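Every protein chain except one is present and positioned as in the full complex.
Just so it is clear, A, B and C label the chains in written order, and each chain counts residues from 1 on its own.
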Amino acid sequence: MKDFLWLIPTLPFLGACILIISGNANLPRRAVSIVGCGSVGAAAILTIVIMIDFLTTGQIPEYTVIVNWFSVDNLSVPIALHLDTLSLVFVFVITFVGFLIHVYSIEFMHHDESFARFFAYLNLFVSAMLMLVLADSLILMYLGWEGVGLCSYLLIGFWYEEEKNGYAARKAFIITRIGDTALAVGLFMLFAELGTLRIQDILTLAPQQWATGSTTPVTICLLLLGGAVGKSAQFPLQTWLPDAMAGPSPVSALIHAATMVTAGVYLIARMNGLYVLAPQAQLWVGIVGAITLLIAGCSALTQYDLKRVLAYSTISQIGYMFLALGIGAWSSAVFHFMIHAFFKALLFLAAGAVIMALHHEHDMFKMGGLRKQMPAVFATFLIGSASLAALPLISAGFYSKDQIIWLSFASQQSNIWFFLAAVVGAFITAIYTFRMVFLTFYGEAKTSVSHMPGNLITQPLVILAVLALFAGFIELPHTFGHVTLFSDLFSTTLPPVTLRPNVESHEWIIQTSTGLLTLVGIAMAYYFYVIQPKIADDIHASTIETHRFWYAGWRFDSLYDAIIVKPILFFARVNKHDFIDKLYSALVELSEMMSALFSRSQNGILRWYIMGIVAGAVIIITFTLIITP
Amino acid sequence: MNAAIADQALMLAGILFVLGLISVLIRRNIIFMLISVEIMLNAAGLAFIAAGARWGQPDGQVMFVFILTMAAAEVSVGLALILQIYHQLKTLDSDAADKMHG
Amino acid sequence: MILMILILVLLFGGIAAGFSGRMNTMLPRWISVGAIAINLFISLWMAAQPNTNSSPWLLQLKLNWIPSFGISFHLALDGISLLMIILTFFLGIIAVAISWNEIHFRVGFFHFNLLWVLAGITGVFLTMDLFLFYFFWEVMLIPMYFLIGIWGHENRQYAAYKFFIFTQASGLLMLMSIIALYFVHGQATDQYTFNYFDLLGTSMNKQTAQWIMLGFLAAFVVKLPVIPFHTWLPDAHTEAPTAGSLILAGLLLKTGAYGLIRFILPLFPEQSAAIAPVAMALGVTGIVYGAVQAYGQTDLKRLIAYSSVSHMGFVMLGVFALTEIALQGVVMQMITHGISTGALFIIAGLLYERIRTRDVTQMGGFWKSIPVASVITLIFAMASLGLPGLGNFVAEFLTLIGSWSANKTMTLIATIGIVFATAYSLRIMQKVFLGKSRLEHHQSLADLTARERLILLPLVIVIILLGVHPQPAIDLAKDGLQKTLNREFQAPKEPKIINPNYQTLTVPATEKGVHHE
């Protein structure tokens, strides 16, 4: 099947091309939907075929060289794809979830006049994302990396007539670009040190070249981490993601929850061989994850906008993945990525359905009571929330997150702070998730429902809900079933986690206690927002400052604005007319001044000229006298 | 007759020249300026004569003749110019003729 | 002979266009298109020929001009020149096409100037005699002065004057250096010649070489332009008519870059290595400063002009990195910047034709009215910020990765400069195409006409093609660059038929003072 590998990214790309080129021809919506969804669907089917092929035969296409992109001197960049189990998981999520979201979009975007444009962008995105995860060389990956950035920009600013959407899009692009700069510099360094940018070559060459913990791999890994941090909206570059919610909900689901933002996770997981050589850098991955999951969780607690809660929760969950990567729990990170893609896409899509039903109302405090009015959406949303909050035993999210929490306790590379962060994070997650559920679906109805979602919306929701419930069972902990179907996939591609000695016995204690903590969190949310809403108000009133601080995302925006954006803008505005030009203008003015000065001596008065002659004579004679005594 | 006279005559030439020069510089009337130029030319001639006498050569006097010729020509042209200026500007003020200022 | 024809076609085409302008306003346009198209065809045909000989020189022509001073009419073509002249003719046709409706008066003279500028540029890219080089350098300057000064926007006189003085002053410094080199070489070898190949490897003391190089450098960095000599560029670009901006940005700036590669590096290898840190620092400053300046502008053409300053910083960085990868990046940058910035200028010109303003604060929300133009602008804005898949990425990436080994700090700053590039590129999109439509109710904005699409489409195709398959261009430039770096630049052997398909005409040098190879 490997001969068809190249079709997977190409099909959506062709779809995008068709839609762009026929952009003016006003294709009927049906045709657009067929092209848009069909291309991604075909890619998804191909993926599943390859997956089945792999699962049955255990064989996987290594890579296929398609064409030479460019080669100069010793730098040679082929356009080549590489598929292993890691990329396979990503490809599966991208194509499959992508397909579901495409289907959902048909109905969601039905009334939008730029229907074709939307699908063109979406297809382009899927193609670029597939390129990112399938790329054999880091430059090709960079192509996908920037390509998804472009699509993210275009889709956040999709409703461009609203000026602030454009600004949000631009912010997203620029901030991720800052991360990309670090990534690019990392590539330069890798090339300078190893002379190749082929991922597999790097992974084989690196251990031969460098000793563990030497400066070069650490620097490179930190630079790559910079790229990952930008793309995955981690601390300190997390500020763009909440604003990115300006895009349509399917976009948030696909790009800003399921796929693109996890590109950083992919990058680090892909370069695992390097990070193994650079434990210090890996520690930083964990630190970034831990900090992010806490600050984003706190911010999520205070949001009013339904989609912003989800955005912060996405940041927080990706923080978990980073934490997992940081402690060497590679496969757990990927596992959590997959499960997260399912439930977060589900949540965004369901939220989109809610928002659409309520005339684009985003404020949760103006919703309520939707439980009865939109039962299907409620059910799926609840399942997604349960998974997000890691409701013990029955939700997929429990299994993936629990694994991370357990390993943050047990892993050799972890420490107590990581563990605490993970546990506290889990507790916060439970609270804000169910705060959201209760505010939206319980209580009295505050806004009337105008539009009931149709089949094309509910069916993807149901499929995702099923996955969000049951996908977790492919990987069960030792204490409960002990299934390792998922982590077995990575036996060759990702290094296993090393546990501290004699910790296995604690596993059930930790699982039980975090499970309980989650339940307590849910109960608290129920108490505050359903039974005694006054208490929530009181807490809100008494901690108004903290609330505002968290609400504004820990004021990172203001900070960056003040220390980076404002000075540069100030300089650009003040210097609009270019001070260097002033130097030349000064030169011109000087000559003009001299000219004016000398022309004043040319005053037309005869006697003045004679005076000049006399003065000249005096001066010359004086000089002569002085020189020749 | 001795050498001292030649030196003193040169000094006299210098004094007369400077007097003429001062006059050129301080008078605004063009005719006065012309007269002053004559004084200066004359002083120059005197210097030549003194030098000629000093060395006992005729060249000094030859030069004086040339200067004389030049002075005559200059005066005639100069006076014609003065007439024109007076007709054009209705004044003899040399400062009025400053059309060439920069 | 073919090389001579390339120049003569343009010169005579220019004269014909100039005279025919009295009869008919359409005639000069067709004559120009015809003349350039012939050249484009010839140059593409040359590019399609395989290079069978070992020397990087594909073609050459040498005629005596003023033998008593060692001046010859010496043209030669290698891969770099070939790429440059293809770019010249390609953008030349587009420049004529874009002026089709824009230029209303003195049409004949306009096309005369246009073709003569192109002839000068072609000459600069081809000539291998320093005196002739200076001659062509001036030939391209004066018609450009007229192009800006006569058909420009409101402040054209000032801009034309500024452009002329900057380039002329620096050009004179170069002339001084050329003459100094002539004499230094003459005194050392008793062979007074302006021939490039003879002057290569002239032995001179360090101090002299340093000063002579600075003279050359002056002309090239002003043309490029490198900060702090860039201030003529925003004015000239802004005030020039669209075709003028296109040729300025697309071609004239490239002559500076070309000069750096062709003259500075081979003639003064030690000195250029010595000056490299300073030059790279200037380049990097230009990248960041130009980008920040671009962000602060409200005049669309000025914004694009500053982006040129920023992009040309990469050229400076790459040239003085002195690695093959970086130099390849520079060559790519020359081509892709010509296309992408040229296209942005065209779009600015088209917008100006429609709404009579270049002020971005008066624009906004045009996407709805002119979607095709918007998409095309988007593509070129993305090219400008270095999106992979478009030509500029290859250029910038090669430049940076090649410069990394030469100077890490500089490369790091240059890479950060790309973030600023993102900011100003997106600003174009934001201010012009996104947001609420700022058109008045009675105003309407027509989308691109068929002619305009025909102009922009080739540019789009080429920029994408260069992004996904740059290898042909890289291969063409490869030989010349390698030779430049390895200092084994040698004159093409003669008299020998270099390519069986076309003959090289060489007049044997008989007079004294003309050097025999």
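Keep in mind that, in the parts below, contacts are C-beta pairs under 8 Å (C-beta built on N, C-alpha and C of every residue); 3 or more make two chains touch, one makes a residue touch a chain.
Assume contacts and distances are computed from a predicted model.
Of "NADH-quinone oxidoreductase subunit J", "Multiple sugar transport system permease protein", "Cytochrome c oxidase subunit 1" or "Cation:proton antiporter", only "NADH-quinone oxidoreductase subunit J" is the UniProt protein name of the chain excluded from the display. The missing chain, though absent from the view, touches A, B when the full complex is examined.
Although one chain is not displayed, subunit B still touches it through residues 1-12, 14-16, 18-23, 25-29, 31-32, 34-36, 38-39, 42, 45-46, 49-50, 52-62, 64-66, 68-77, 79-84, 86-88, 92-93. Residue-level contact of subunit A with the missing chain is found at 607, 611, 614-615, 617-618, 621-622, 625.
Here, only the chains that are shown with their structure count from here on.
Subunit B and subunit C have CA centres that are 67 Å apart. Separating the centre of subunit A from that of subunit B, both taken as means of CA atoms, is a distance of 96 Å.
Remark: subunit A and subunit C have CA centroids separated by 39 Å (rounded to whole angstrom). Multi-chain contact residues of subunit A (touching two or more other chains): none found. Of all residues in subunit C, none touches two or more other chains. Interface residues of subunit A, counted against subunit B in their complex, comprise 598-607, 610-611, 614.
Residues 20, 23-24, 67-73, 75, 139, 142-143, 145-147, 150, 153-154, 157, 160-163, 165-167, 169-170, 173-174, 177-178, 181, 184-185, 187-189, 191-192, 568-569, 571-573, 575-576, 578, 580-581, 583-584 of subunit A are the ones that touch subunit C when the two sit in their complex.
Subunit B meets subunit A in the complex at residues 21, 24-26, 28, 33, 94-95, 97-102.
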